[in-house]
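Note that this complex is displayed minus one protein chain, with the remaining chains in position.
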């Protein structure tokens, strides 16, 4: 949990409005937990006051390199997508609690991602494999042109894809991909994506251990402002997505 | 009077916080009148809404190159000083009415500048010489470290310098430099500098034709907002520095 | 262009964009930059009964995403405006919103009567945010009683529809809006500037000679949106919205809040082509949103949906 000023190594567009940004520098070596996120300063001066939460997509600890994959949609991410080698990126991280709990040692994991929720699953998949877990992926996108990293996921394990318009993989939702597999192998499920997807997935994963990464608009990103609070099934009745999460056991957060 | 998007050719620091910025591109060929100014957009997005008025310091019509010399002091000029080749500068220009009137054809001109009022005198001096006018310069700075372009002015004509702390040239004010010369040759005087300097110069140039370039904080820069109005000895009782000036006969504007 | 036209009392506009009063002079300067006939209308600088020189300089300061101004209503007086300024606008064939100001009710009435008779003036815009000398420095724009009384007086003498320009420096904007509607206003203009100040660290004094100034620009847009959203639900007269508009998206946001047309002020300084560029962009944004005609979005943030909105 530090403020880092990292050097841009590369920036490339890997799908429609989707950018892959690699930065490097001191502090990256602490980013060991998949599902943690970065709080990225965008814009010059005081024009953009709120940082943007972006997941860790991959880390090369040895070379202190960090990769983010994000969609350039609003003011801040569009600014970020214009950063070039030679420039710096100011970010806080690693923040939050990632996919730490219940790694199914020696077992089976199913990683489910939707759209721009896919990136953190890459680092998670890599880590799980390193730990000897068998991983497979169910990824959903709007359309082929929005899809990314499919080849890289294939290298880690079986990867099924669904697109809303059927231009890649199965036509339909990502939840349609997992029905039969779950029956067979009882995997632990890790998921990240829009809240409708998580809601549907909650039902589809009845009886399975599942950990979901949630999204909410943030102020501080560190647990101080109560912007990102969601109702939860716990003692206080709520969780802060930024500091208690973003990853929770699927039962804890009330969607 | 157009909006230009010019390429940065070079940027260099030529004195303490004083930068020389050369830009090039279409539209520069219209900048033929010394004393006119540019209204420069600074900052990204909507952080800085007001443009910065900067004088034309020199123009290379053939190569469509324009040079500004400015002090990086506040938010906007500090931003401008960080522009590098490969980037663009958005400016309106040429704006206002420059040193057009009463060029002393074949005669003698004395150009008096103080601090950051010096730059437009360079283009003016060059133009006057091209028109066969004998030019000499009286330049005032706070200190040696603030001075610039002395050699370049020497190439155009006799150049006397005063500094407030005596570190270069005479110790004192620029007005102290002109006392005897004016008696001898009755030059036409052109001046640009802080209003105290112009006030003192007004007295010192009694009996001489003199044209002063005035400064005022601006909104639109084009005559529409009435931000830059000064009392004047004319029919309406005022002038707009941006569109009626910035250059006026010394008697017109009431300091 | 038929998807952009809006119709307000006295204002048939081919698009909802006009430059805001005080930010566009009487038009002739920006006419050097582009053909003013592309505008939906033009709001001209405040007219007072007699010529006014305005405040000492500095009159403007820059703030984060905003600016302060204390021009002080400098203008050549209503007679000169009619003889020297208005005729030059005729050739553009666009509606003219004549902004009027004063320090007493009599001032306003005199200016309103005179100016509203001019054939080129489409509507009056009553700027009620100036210090009221008679009532001891209180502004007409900050109490519903004073605003209502002034509106009634001006309506009595005006030959054209009257829009009242509301000040945001109030506790309850709806109360003000309702008061002037009941007093007979044909429309509202909102918002005028927020009172602000900047202190110069070198001189250690307020930077503006007038000390305080009016804050405009994107910094105040959230306040404008909120006030238009509130006022538009409490009155049935149309609103000309303003405050921080820089882009076509800002226009849409303000119309969704409840404005029927908008004025662009500070943006002109940052970009002299602001108005024509916004007008051009509007079509593109409407396409992206799948909106047929711009009037469909007026008040769209609180009205029941007419056109289906995109999912997030």
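Quick notes on this one:
Order of writing sets the chain letters: A, B and C. Residues in each chain are counted from 1.
We adopt the following convention: a residue touches a chain if its C-beta (ideal position, glycine included) is under 8 Å from a C-beta of that chain, and two chains touch if they have at least 3 such contacts.
All values reported here derive from a predicted model rather than from experimental measurement.
Annotation: of A:8, A:28 or A:92, A:92 touches the absent chain (contact as defined above).
Here one chain is not drawn; of C:237, C:263, C:279 or C:297, the residue touching it is C:297. Within the set C:161, C:196, C:238 or C:276, the residue that contacts the chain not displayed is C:196. For subunit C, the residues touching the chain absent from view are 63-66, 68, 142-143, 169-172, 194-206, 211-212, 215, 217-223, 225-226, 229, 244, 249, 252-253, 256-257, 285, 289, 297, 300-301, 305, 309-312. Interface residues of subunit A with the unshown chain, by the touch rule above, are 1, 3, 41, 46-51, 75-76, 92, 216-231, 236-238, 243.
Assume only the chains that are shown with their structure count from here on.
The count of contacting C-beta pairs peaks for the chain pair B-C. Here the spacing of subunit A and subunit C, counted between their Cα centres, is 46 Å. Taking each chain's centre as the average of its CA atoms, subunit B and subunit C sit 36 Å apart.
Subunit B has its Cα centroid 55 Å from the Cα centroid of subunit A.
Across the assembly, subunit A contributes residues 45-47 that each touch 2 or more other chains.
Touching of two or more other chains is recorded for residues 64-65 of subunit C.
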